[in-house]
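Can you read through this structure? Questions will come right after.
Note that one protein chain is taken out, while the other chains of the complex remain in position.
For chain A:
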Amino acid sequence: MKIREDHNIRYIPYDILANILRRLPVKSLIRFQCVSKDWENLIKSPSFIRDCLHHTSRPTPLLLLSFRALTPRYRFQLLDPRSKQVLEIQNPPLIDSCRDLDIVGSCNGLVCLQVFNEKYALSLPCSSNNSGMSTSNLLLWNPTTRQFRKVPRTMEDLNARHRFGFGFSPIDNDYKIVKLKCCFAFNPAQVYSLNSGSWEEVEFENSDGKIWISSCKNVAVNGSVYWLGGKQGESDDYDFNSLVVSIDLTNLVCTSIPSPDLGSKRSRRAEIILYENKLAVLAITKSRIHLWVMEEDTCASRGRWTWTKKYTCSFCSERLYPSLLNEVTIWKNKIVYRPNGVYNEDAEGRTRFCLLDLTTNELKEFVIKNGRYDASIYTYVESHVSVAHINHREL
């Protein structure tokens, strides 16, 4: 039982220091990079960043809200649904002058934005002639560390409508953006890797030429990105959500799996969503909302896809029905959405949100000051994941 003789020296082993630091809020970590080069190297090391994300005392997720406004055109806020505390975030560059903006995804504290610079036509799944379409930029952004990176453009930005997906590949330890044509033939597609800082043209295996992706909304979990999609040539012309299309970010394999039972086709409305870090689909009918969850073990063994209906909630009143235009997310055990039509603002013009508890069916509302129409909602976890390329971290 002999250890270091002198306990009075101010020395702390690396693993003990790392264990303390990974419990700190991101703001403190950013500050403490300035302590010394050793501390900077520790805080910026990929293994430390990974520990921070998986540590049990990691902070509860927040909601990232983007609002369309007058000046600047978009504003972002972080909301803690427990305290109702709202934090205004400083916009990254390019946002203030943009025409339009989409959040492609939010993953481990990084947010991928698509920023439209000029005139921009409505996105229809199969419109092929987009000669008048404007250019857009992709931006990777960490709202907490305020780092951002403009993703370089690919060659054929002007030719076709694209769907984007953003996610993390744990095997490659890399963040990737997938860009594919939304209709019928995904190949060739492009994949951007944050580690390499460049796009690569890829051919997905198993890509079925008749499948299309019906909604921009994508979720990323366990190294894959998922969209809702459909298949050409089936009896239903409006077969929007009969499939879930997935791209494995590590092996670049494309898979399509049947969606869960979404009810009658006419009232079929679905959102792809993350629930407890699992792939899930919300099926929304006139009076009910069902949550279908893909259990992890069935998801991993390709071909054996089983959806489990985890919860069914009902809407007590029509006014609290989710709006069709706005996005839905799940925060902890609650579905967060904006209510339908005129109810999405209160008398003073503040933006109204609903929190529907899946386990109790209890519905709570909250309003946010200065909000405007067209707010989209994402769950967001604070992190200090860097947007710099791994090969030259200087940014």
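Simple rule for what comes next: a contact is a pair of C-beta atoms (placed from the backbone, for glycine too) under 8 Å apart; a residue touches a chain by one contact, two chains touch by 3 or more; residues count from 1.
Quick note on the criterion: contacts and distances are computed from a predicted model.
You can't see one chain of this complex, but its UniProt record names it "SKP1-like protein", from the set "Trafficking protein particle complex subunit", "Exosome complex component rrp4", "SKP1-like protein" or "S-phase kinase-associated protein 1". Among the residues A:19, A:97, A:198 or A:287, only A:19 touches the chain that is left out of the figure.
Although one chain is not drawn, the whole complex shows that of A:71, A:90, A:277 or A:317 it is A:90 that touches it. For chain A, the list of residues touching the undisplayed chain reads 1-5, 7-10, 12-13, 16, 19-21, 23-25, 27-28, 30-40, 57, 90, 145-147, 394-395.
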